[in-house]
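Of the protein chains in this complex, all but one are displayed in their positions.
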Amino acid sequence: MTIRFALLGAGRIGQVHARAVTGNPQAQLVAVADVFPKTAKSLIATYGGEVRDIDAIAASDDVDGVLICTPTNTHADLIEKFARAGKAIFCEKPIDLDIGRVRDCLQVVRDCDAKLMVGFNRRFDPHFKALKDTIDAGRIGKVEMINIVSRDPGAPPAQYIKVSGGIFKDMTIHDFDMARFLLGEEVESVSAVASVLVDPKIGELGDYDSANVILTTASGKQCAISNSRRATYGYDQRIEVHGALGMVAAENQREVSIEVATADGYTKPPLFDFFMTRYIAAYAAEISTFISMLTDGTPATPDGQDGLRALAIAEAALMSVRQGRVVQVSEVLG
Amino acid sequence: MTIRFALLGAGRIGQVHARAVTGNPQAQLVAVADVFPKTAKSLIATYGGEVRDIDAIAASDDVDGVLICTPTNTHADLIEKFARAGKAIFCEKPIDLDIGRVRDCLQVVRDCDAKLMVGFNRRFDPHFKALKDTIDAGRIGKVEMINIVSRDPGAPPAQYIKVSGGIFKDMTIHDFDMARFLLGEEVESVSAVASVLVDPKIGELGDYDSANVILTTASGKQCAISNSRRATYGYDQRIEVHGALGMVAAENQREVSIEVATADGYTKPPLFDFFMTRYIAAYAAEISTFISMLTDGTPATPDGQDGLRALAIAEAALMSVRQGRVVQVSEVLG
Amino acid sequence: MTIRFALLGAGRIGQVHARAVTGNPQAQLVAVADVFPKTAKSLIATYGGEVRDIDAIAASDDVDGVLICTPTNTHADLIEKFARAGKAIFCEKPIDLDIGRVRDCLQVVRDCDAKLMVGFNRRFDPHFKALKDTIDAGRIGKVEMINIVSRDPGAPPAQYIKVSGGIFKDMTIHDFDMARFLLGEEVESVSAVASVLVDPKIGELGDYDSANVILTTASGKQCAISNSRRATYGYDQRIEVHGALGMVAAENQREVSIEVATADGYTKPPLFDFFMTRYIAAYAAEISTFISMLTDGTPATPDGQDGLRALAIAEAALMSVRQGRVVQVSEVLG
Partner (left out) sequence: MTIRFALLGAGRIGQVHARAVTGNPQAQLVAVADVFPKTAKSLIATYGGEVRDIDAIAASDDVDGVLICTPTNTHADLIEKFARAGKAIFCEKPIDLDIGRVRDCLQVVRDCDAKLMVGFNRRFDPHFKALKDTIDAGRIGKVEMINIVSRDPGAPPAQYIKVSGGIFKDMTIHDFDMARFLLGEEVESVSAVASVLVDPKIGELGDYDSANVILTTASGKQCAISNSRRATYGYDQRIEVHGALGMVAAENQREVSIEVATADGYTKPPLFDFFMTRYIAAYAAEISTFISMLTDGTPATPDGQDGLRALAIAEAALMSVRQGRVVQVSEVLG
């Protein structure tokens, strides 16, 4: 059985998913929509499919599912539209920057009995998935503490920062999802510290570029997250999970594993340059899982609730920074 | 431009190439031949194309190139047949176990002005290619010594050993090619030691399962190769190149890069289990290079001469073991 | 010039310093005092010197300096006594668990113009010192974020926990000192989270065994510290410093650097089992620095103020946990 996809948004992340779809023997890229027709045309030149507008896709009989890769402020509307059109939906995170809007949107998804998967790609990274498998196999015992280091190679441009929702909703949200994925228990409270160390313009826009966050669960498990918008050495993505019987850690990844030794020392190349290269396998596995979910009827994971929870933690983190205190996630979620 | 391929031989290595071809946007798998029609049918079920016999493929207008993945003893005949049929040829190593037969075959290739690429896949591995790039960039200075460790996870079955041509022509031949690739100078003499440590049955068949070989060039550069037919920890594939200004080494590869720490220590998973998984990227790049060579008109590399040279070193290594002396490659090649 | 030492306290940490002193060609162990004469005798049997009581040591002409390795509640009294006796003083951390008592004590040190070095041994670890040197050499640019992971192999006995002052004053205090050492700027505010995950008895005593702390400086630099009282894999001591131009990290240490590869994977031995083995070189360098300071007249580092500052951060961390808010160090120090 082949799943026929339409791609909404042919930008950077849209291309990542187009590659994942066309590389999957069970998937077909049927249609591509973008507000800039040139961008859509350029994408189909490489990956096939035809250019259609959003309404045409919603009305298409030859489309089983859509991949929403448009700007964040359009996500909720598109999810609702395609839920009503009876399509399976994969949506890039976040669903929306506003908790209330997310809730309304998820209500529509439920009402339409639509399938919605939210794009937390890191759960599908083979290395991070191996962390989860190791925990589930009991090798490190009961999870106690998680340490996540997540640093982007460089800060995004100001215009992106403006609409991003801030570092916690844009960047740390992935770490919040990984924390939930690995802790095996809901996050209850959040302590966050943030500052502007990389680029003063980010501060002028009311955002931060450097942050540390501590999450706590009801039983006292802790997860520490360290973020920076700059790492000269590449896309720094590490997770370690410490338990009663041991620890498991996922190392950073690089394109080639060579080491050059000279009088200056032993040098390995910098890390992957960003998520498009670092998470190729994760994006492929994500689409593959989405397809399985459609063909096998298994429930979507991560789903809309996962999107909502991660967003609520992000909201709580921002409150924590601003108010200088521990914030309960329940203060945000009600 | 799309290159249309026919695959000859749908066994293990045939499947590896079928995957590489179908994953390449510039290639198409048109036809598959195998002495067992069931095997061919099984392959097209996954990768597409249609089953044809060898003669039909030779006569097909819709086939630009063939991938010879049949048993070794058919390679030379098939190369000649398809050279005469005007097809581009990719042939798995070795061309033949007999130097004379290889020479005759290459003469036919030259007479027909055919394109022939020989399947030394490791040259295309991104990690080993990075070694070559590092050398060419001058970072380690003039190459002086190379150390190759190459160990299979387990010994092949007796029936394979019987027709394999022995460890040097079957297994070490890849290392000989890498040595030539990286030394930047022809190998002149060979000292080899071999014994049976893994499986006495291998010895009963007149072969060895454990070997060390030292290659030397005219200027005195040396390459040491260490082989075993068994490594409990996976497919052990390491190369380091030592030069006047430094060293560059390619590390072993594993599927996931996690480390589990317990009271027993810090443990990383075993290595990739064999060449089909370890060299996925290499096989993809190999086919991609073959396609470039066909579309751009660049000469094939590695070509028939590379196949001949590696085979001659293998022959010299066997003579060295049997006669307990350094053997010149010229004794074999004349 | 040889410095003649008296050792006060012949327990575990006293033995560590006895070894450092007797291994130093510029030092001599003259006298040892302990409330248990047997313990003192046992120590001199291995390291030399003679048993004397505290008063005799204070009155001894042949003692240049004392090493205070007695229980914490005696530190301040002994510092004052030996400051008045005109001896150079090396005191294990902390000076006292009470900030006011520390201040009074340091006033006596100043009044007597005594030399006082406080035992933050990690500053002298060659690996951590290399971090500092790398920062000072400008290789990673302006320091932005520090991540410290510091886990003990196992929790101390209940009777030790009772008098320890709690995890922040007993264990994290070393990390607080390293943060100050490496940040190059005073810590202003503290956010801490702590829980009891390892041993409920620790909780019954009002203490914690698992904690994460975020320190912030005036310019927004951040330091995240992760602590646990249990690590099955050994004494986990890692620091990484992230700056505008790069990062520098100090790896964990183990007794032997071997790796065993089997079908179960690649395994390195567990880490050093605790501070007595992990920090042998640090303790030797610490004593050597103390000696230099006495012979060259250089000021003591780390000194009493360093001890006071680290203690104040510990106090602030405890307040932060209890009050669920960011605490300014100035709230503690006034």
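By letter and in written order, the chains are A, B and C; residue numbering begins at 1 in each of them.
What we mean here is this: contacts are C-beta pairs under 8 Å (C-beta built on N, C-alpha and C of every residue); 3 or more make two chains touch, one makes a residue touch a chain.
Nothing here was measured: the structure is a model prediction, and the numbers come from that model.
Displayed chains that the missing chain touches over the full complex: A, B, C (touch as defined at the top).
Only one residue from B:85, B:145, B:205 or B:276 touches the chain missing from this view: B:145.
If you put the hidden chain back, the residue from C:15, C:164 or C:253 that touches it is C:253. Check A:232, A:277 or A:328 against the missing chain and you find that the one touching it is A:232.
Contact with the omitted chain, checked across C:107, C:262, C:292 or C:330, is made by C:262.
Mapped onto chain B, the footprint of the missing chain covers residues 144-145, 147, 149, 151, 191, 193, 195-198, 210-212, 214, 216, 219-222, 224, 226, 228, 230-233, 236, 242, 244-247, 324-326.
Interface residues of chain A facing the missing partner chain: 232-233, 261-270. Contacts to the hidden chain, counted on chain C, fall at residues 23, 25, 46, 126-127, 129-131, 134, 139-140, 245-251, 253, 255-263, 269.
By definition in this document, only the chains that are shown with their structure count from here on.
Ranked by how far their CA centres sit from the centre of chain C, the chains are topped by B. Our note on geometry: chain A versus chain B, Cα centroid distance of 40 Å, whole angstroms. The distance from the centre of chain B to the centre of chain C, each centre being the mean of the chain's C-alpha atoms, comes to 57 Å.
Multi-chain contact residues of chain B, defined as those touching 2 or more other chains: 261-263, 269.
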